[in-house]
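Here's a slice of the assembly, chains where they normally sit.
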């Protein structure tokens, strides 16, 4: 595990007192990627565009959207002031071929519904010309896919060397960060049970009755609980890579909020552990991670604290005489759970500061 | 366990096709309680007033509120049309003494913050004149208190014979209904872990920063997770009464919604059980319960479906080769988790139909 850039780069801030991860000048020798965002009108696509716009290493060369092709970005990305916007108009996916051939684009970020990037990349072979691909869908998250799993806290060096990265899912990122230290420590023994709330943007932007306002205001629901949810194997692979061969049960829940994952996990421990020791181990494991914060003992996470940031908050303790691990995590599903993590991965792939263009500080309202 | 009245009383409905639990005439020979609601301006107090107003067996003889004493009900119970309201103005607690002495009041329903009813009833000895007391706080929920624990699905006959009833907490009601069949079946083996979301009304009506609108919109939080939460011993007592001596871990969460509890629990099973058998056992156990519904296999609860009803929805399955029980429950914290259950208990205490004045049907928006 290499030392993340956060503390070093923080040093350049000109103001004597400030949030250390505020925007700042960056040495311009680092490579700049010419990025095409495929599926730019969905929630994670839009979020990527917003985050990348302020990033000195990412030039937004193409925004791809079948639905909005030909329309200026400010007409279909809510909130943009057209006078302030230098973004290109949307193009069809077919337009990418020529842009890759003549190197106007060298990096693809796919923010498509599950299945669509696999289909598109199989069909249009010129897309293989891209120097870098980050796919935010679940299409290539299995180990046999040729994509590196884009989970920096576990696979930082592999990502830095990769040309193809499969960005983790939002649930899996939260679960993986909650359980990784315990898995690495060899503590997990027997099934892990996970209960997690997701904000509604996690269900995508296509209009559906189940994500309509009236159906959700003031109500929470469980859906597809069990072991069959697509995220279960993704979480099990993370744990297996860390040496823990345990099965996972998962209870996803939809809460009336636009953003955020709030997750709790419990598991029997292989031997009794003291709460202090578990906490200290977690704190040490994540001490150098810019985007993971282990909360003080007795403090529990809230999605509010991590909203609009790339940070994941983790809390951990043991119950029942040290025989049950109880761990919780909160993150923003559109940032650390999607677009922010994609940028973290691109930073690694480009050899730029890992935390560039990202914030550790949440904006709660 | 006696047969609940729901199916029988449903027969009287005049309309050929209707929701069976719609309001209907009731034989007037049954006793009518003269009720004082103490703490009528809080969320559960108001909810009790609304539900009791349409109940032919409950005459609202006094509304007690220090803050609003002397003011007509329509001025401090939001939504009431003063022209339609025959409720009395609020009185001070001190006024109850005379009302009990001359039998204008014979039943007390205490909807006070925790600790307040214990203090008030110790201080004002005339309150002991009441023929019936239902306390919605946690003050007398322990077995040594002389109060019967008002959980009809477990203690129906004792409640029917009681003069003092401690109404269960909202979290404990959801947890108890989720776990009762498994406990009775002797399946529970080892610690039970519970993760539960609560709507904000569960935190009471006193103004607090942590329940302010801006602090909660679009955000979910964990608070006081572990084994120390006041509800843990309450849940453990229910399970013990059913023969299961297991410890409980509890993760309460605050979700951005006014009403509702959504709870999941998992526990290791003493021996592998088939999902079908678990489901069938739960369905049989609750078949005669008017206010518990076991959802079809594969369907999971939502707070929306039980909103404003006295119903609790329960879903159950097993994971990990039948070795882990996974059960979920949803209810409305102000109804089945508070005021509705208080009415259910009063119905039993009065010898009236158990479901009188209550609805099994949720109103989702």
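Here are some notes:
Chains: A and B, in written order; residue numbering restarts at 1 for each.
In the analysis below, a contact is a pair of C-beta atoms (placed from the backbone, for glycine too) under 8 Å apart; a residue touches a chain by one contact, two chains touch by 3 or more.
Here the structure is a predicted model, which is why all the values come from computation and not from measurement.
Here 2 copies sit in place, and the number of copies making up the whole complex of this structure is 4.
Operating definition for what follows: only the chains that are shown with their structure count from here on.
Computed centre separation for the pair subunit A/subunit B is 40 angstrom, with centres defined by C-alpha atoms.
The part of subunit A that touches subunit B in the complex is made up of residues 190-191, 193, 195, 197, 199, 214-215, 217-227, 247, 249, 251, 253, 255-260, 262, 264, 266, 268, 300-304, 307, 315, 317, 319-320, 323-324, 326, 328, 364-365.
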